[in-house]
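Of the protein chains in this complex, all but one are displayed in their positions.
By written order: A, B and C. Residues from 1 in each chain.
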């Protein structure tokens, strides 16, 4: 079942090491089938080099494995919480990519210091609040998803396409698994450039609101004119 | 039309990812035909991996598409302003390359701290002043080009072969698309080394004027003796 | 003799340059045969590009070469001390990997600032105390191993899978040569991210104890649920 989605999710997963976003088997991508609500996700701890479509796991919205011989990613419950809470998304990516994770470990949101960032999001990339000991000891991966949703709050998943889980790393999303990977790639580039800029000019603030608005809307707004339309 | 120029502009565009200057589809190179004034430029948002000569777009000096099925880069108006304002240039490159963009986001010119920089330019790589909200909301890409020209001011495009657009990233130029890419590659190397030197020695100033003059002229002056002549 | 172990140790050694952990011929991996106690180790100063199984050297627990035409790694005595002192380990890796060595040269332990670190170890990656001039002038490589053991102290090799030798670089271990290399790869990633986080937030402390415990135990505890089990 869902063979096209499995192929897309596999391809999206394989893009992560190619883009330099993963070490060993860290990182995972999922995609959701809009009709059935089923989610296809990477198996846990399987090397990227030998991963095939057959390794992809299909899980229902309740987390039960519907198809596949593998155990799904340990982060599957977090993915499912995000699909439930963020209307319209079709793909989720989690990585420990170096520069984004450095911000997460520093418990700092990534400020929107340039147009590259504004092309991704009109605001900062926010960082989650702390989990309580009870949340960590209980359904930890579900609590992680809930803290991401609480951080997005009332904003749309297009305006906040990524959140840093404090002390952990980024979760990213998009209309498809492929688009979610593009967000993860962009986030890492933006995280690195912001780190370098802040070191050079600690007092520098974010880009002016007019530039942010212009860049975000030329790529994502109703009158977007970037790309081949 | 302009088949040789299209091939050269395609090759110059493909050099950007090879040199590590671009992420995803960011960055664009154009070349101008000296006789007709026509400009060949990369299409907007097309992946580098599948780009062909047929994807290159020919635009007139007024920005109208003269040939090609693709929408040209959104930065095309900026390129055209630069061709009009900078006498003798034949190629323009725009990237969001990591280290140069870090300086642009910090709103700081890159000081000429070493001979590698002096081989590129006898002065700092300057950063543009801010755009007004009206400029950003109006013909934004044209205003960007005008701010670059205002930053070059009375100097020659050979002495100032690149400018950082504040909060955005570098624009570079040269006698051809190929030479403009070499400027972009050199700029990124120089931006990284200056960043590292400034962190190590915050009080260090630029290279002495005699060394700057010697290096710039041995590569670009009338008595240049670098290369095969 | 020990052909399977030789193949495994060769493969583990070749993984080091592939993972970007070595420059020139620096770095070495060994593996121990549980039945005989024999250790297979990389030869000293042989280029990775041409290394074969025949180049692997078999040494006894006393350091005598039992098989092989090559001189074993100069760090062999350190490896042997670690095998003797750390119960149950089957592989040892030493590298001068860039970011871990930077912490070693700064004589600072790597704090556990995120879940990536907690997946590796529940505590900091410690740094050895200084060697005396007598230890350096005497059986230096043995004294190095002893200082690593003293740093692990009463903890288990699974909780402390790596130690930084002050002013030198990391030694890592695991159940096999392959697992020891995975520790070395993880350590380098963790060292880089901690470096970046500390620069961004010098006052940031380590991850909370509940998160550390959760991550370490989901990967290494009796109820581990990471991977394919």
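Here is the rule we use: a residue touches a chain if its C-beta (ideal position, glycine included) is under 8 Å from a C-beta of that chain, and two chains touch if they have at least 3 such contacts.
Model, not experiment: these values are computed from the prediction.
Counted over the whole complex, the shown chains touched by the missing one are B, C.
Across the entire complex, the residue among C:112, C:126 or C:169 in touch with the chain not shown is C:169. On the side of chain C, the interface with the absent chain consists of residues 23-24, 26, 43-46, 70-71, 74, 96, 98-99, 101-108, 130-131, 133, 136-137, 140, 167-169, 195, 198-199, using the contact rule stated above.
Mapped onto chain B, the footprint of the missing chain covers residues 113-116, 182, 185-186, 189, 192-194, 196-197, 199-201, 204, 207-208, 210-211, 214, 218, 225-229.
Operating definition for what follows: only the chains that are shown with their structure count from here on.
Judged by the touch criterion defined above, the protein chains link up one after another in an open path, with no loop closing it.
The most central chain, judged by the distance from its Cα centroid to the centroid of all protein Cα atoms shown, is A.
Set against the C-alpha centre of chain C, every other chain centre is closer than that of B. Residue numbering at the chain A/chain C interface overlaps only partly, since under half of the positions present are found in both copies. Measuring from the averaged C-alpha position of chain B to that of chain C gives a distance of 46 Å. Chain centres here are Cα averages; for chain A and chain C they lie 32 Å apart.
Residues of chain C in contact with two or more other chains: none.
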